[in-house]
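This is the structure, below, for whatever I ask next.
For this depiction, one protein chain was excluded, whereas all remaining protein chains were kept in their positions.
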Amino acid sequence: MAGLESTQGGRAGPRAVAAVVAGLAAAAVAAPWLAGSGLALSMLTQVAWLAIVLLANNLLLGQCGLLSFGHALQVGAGSLAGVAAMRWAGPVPLPLVPVVGGLAALAVALPAGFVATRSAGTAFAMVTLALGELAAAFALMVPDWFGGESGISADRVYGRWAGLDFGAPLQVYGLAVSYALVSGWLLYALGGTALGRLLAAVRDNPARAAFLGHDPRRLRWLAYGISGFFAGIGGALGAVQFEIVSTADAVGLARSGSYLLFTYLGGTAQFLGPLLGSVLMVLASTWLALWSPAWPLYLGAVFILTVMFAPGGLAGAAVAAPGALRRAGWRRSVVLVLGCAAAGAGAVALVEAGYRVRWSGTAVSAGTWPVATALLLAGFALLASASRRRRKPPALAPPWSCADWRNASAPPPCCVASTSRWPRASASP
Amino acid sequence: MLRGVDLAVAPGECVALIGPNGAGKSTLFDAVSGRTAPSAGQVLLGGRAITGQSPQRIRRRGLARSFQITQLFGTLCARDHLRCALAGAGSGRSRLWWLRPFQHDAAAEAEVSRLLHLLGLDARGDIPAARLSYAEQRALEIGLAFCGDPPVVLLDEPTAGMSQEETRLCVQRIRTLGAGRALLIVEHDMDVVFGLADRIAVLVQGRLIAFGSPAAVRADPAVQQAYAGSWAC
Partner (left out) sequence: MTASLLVPALLNGLSYGLLLFMLSAGLTLVFSLLGVLNFAHAAFYMLGAYLGYGFAGALGFWPSLVAAPVVVGLLGGSFERVCLRRLHRRGPVPGLLATFGLSWLVVEAVQLFWGRSSLPVLLPEVLRGTAFTVYGVPFAASRAFVMAVAVGMLAAVWLLLARSQVGLVVRAALTHPQMAQALGHDVPTVFTAVFAGGAALAGLAGVVGGAVYVTEPGMAAAVGSIVFVVVVVGGMGSLAGAFVASLAIGLLQNLAVAFDVSAATVLAAWGLPAQWLGAPAARVGLAQVAPLLPYLLMVAVVVLRPRGLLGNRG
């Protein structure tokens, strides 16, 4: 076992869980010393609270099968509450500010969830999107309350608790990591409770769950609230770290989309997938964004490729890699990897050269174009030669592929029936 | 489409609903169990009207059903299926119990184990349902309907697609689990029908053309005409 437990039902025993938690805690303690610079410490802090945010997102996505484009609403509510708590709410001890953020986000998530969970599937996704945008538009409308486009700032150093004033980044990192470990453990435990099983049931076959006496809407609402609570904790920690929140940005679709993208990229079927996602998110926003102005393009392309070829995300791919490697054989795997690398390098080179030529006026050596194109074509050739034409079920299908959401009032085909949908002799190539 | 179907099932009685394809048997089940709302008429459960209520409300009132096409939770094991079904039947406990793992409820766990044994799934209880064999899935499907002691159970073609031996086992299970309950079973297999049913209702093109004891139905000329000798008497 790779130490990454599945949300699908294969749960690790308490010893394994304790080992993983201890391992993560040890890594968290060691990381600042290994990291060195202040920037690295800031990134690690971000990874910690973003992990809470993305784990909360995965409660909806992986555990409940709910695609939410409005997660940032709860995160932003938590951030806003965090800033408000630090600035106005009197002596709320800083270590408790995340809890305040969580409660505020819960207060937002309950009515938002009530509206959103009236629908399921695609409609749910659209409603959550619109709720986030509603909040963003509202925030811009009343700048006196929300700080307008420049946002509201606060100062986190306003007292001492157990000798810590949280001015030093290391102390903020410690706070974030502590909350992350506790939140992660709670969310994992939730998966093992009766509620966790019921949420999985509603994900797999909501109509059958109804015929067993459960109300799918109410269960989804409950999950939305719990997810919102933890999202708010993460958001408040972000507010503590950066001491500023721009509400309109914090709750809008762009932010929600990022959370969704990185939760999926990290992996939705493995519990710790979102942790990988938060690492990717921080790396993308610091290194990738600095390195290339075309970063949304790359992220979009990587996302499409992940959806198509690695639906389990990075974590899922890591778990399935040994088996896939064995099945494919060394030579094919090497060809595939080389092909991906070549095609990727060629495409990136073309895009970057295009940007430079078009906008920064920098001269690009004449050899770049043919070399990049050649790389791209070579990569495709390698991939084509290595790819199988035989159809087989994707080994990394996410858990909710079982549910058909188009008609929520009719029993969707369950996982069993859907195996007959996996093509054996399909006319479509 | 159903036209003027008037059917009553007494407690402890087993009524088989038969009829050619397209007669409206599944439509009747859907209308009764809350999947669709009937445009006219009433559904009474123990004297109280449950017409047009949601499936979960009807289940809590005590009417459970199984499906012709197996409807399971693919990633959950059989044990979890039964636990969820028990939880849904409503034991009177507050919902806060859901924050504890299922294993903490000893009485429910005992009941789940008993049901697994009855369904022949002891050894297979912890495997995800998607990986069970067809017969095991059908057994689980039927078991879900009996979970939580509902007084009324609707079974939609419980032996569909089963071999002789599997059918025999299935009928035995239905007899054991269904003892003392009101059962309404849709079936095409006449051996099963005559083996289980106290009364038979015959539905043809949405109309109830006969309702009585097996012998009476067998002798009924209208029924014989409808089936035109398609089953051996």
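A and B label the chains in the order they appear, each numbered from 1.
Just so it is clear, contacts are C-beta pairs under 8 Å (C-beta built on N, C-alpha and C of every residue); 3 or more make two chains touch, one makes a residue touch a chain.
Keep in mind that what you see is a predicted model, and the values were worked out from it rather than measured.
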Original post:
Which of the chains on display does the removed chain touch in the whole complex?
Top reply: A
Subject >> Sole contact to the chain not displayed, among A:32, A:93, A:169 or A:354 >> reply: A:354
Original post:
In the full complex, which of A:19, A:142 or A:381 touches the chain missing from this view?
Top reply: A:142
Original post:
If the hidden chain were put back, which of A:307, A:321, A:334 or A:374 would touch it?
Top reply: A:307
**OP:** Just name the one of A:39, A:123, A:168 or A:321 that touches the chain not displayed here.
**Re:** A:123
Subject >> Residues belonging to chain A that touch the chain removed from view >> reply: 67, 114-116, 118-119, 121-123, 125-127, 129-131, 133-134, 137-138, 141-142, 144-145, 253-254, 257, 260-261, 264, 294-297, 299-304, 307-308, 311, 351, 354-355, 358-359, 394, 397, 400-401, 403-409, 421-423, 426-429
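Rule of thumb we're sticking to: only the chains that are shown with their structure count from here on.
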Original post:
Touching chain A in the complex: which residues of chain B?
Top reply: 33-35, 54-56, 59-60, 64-65, 67, 69-77, 80-81, 83-85, 87-90, 97-102, 128-130, 137, 144, 147-148
Subject >> Of all residues in chain A, those that touch chain B in their complex >> reply: 8-9, 190, 192-195, 197-198, 200-201, 204-205, 207-215, 399, 402, 409-411, 413-419
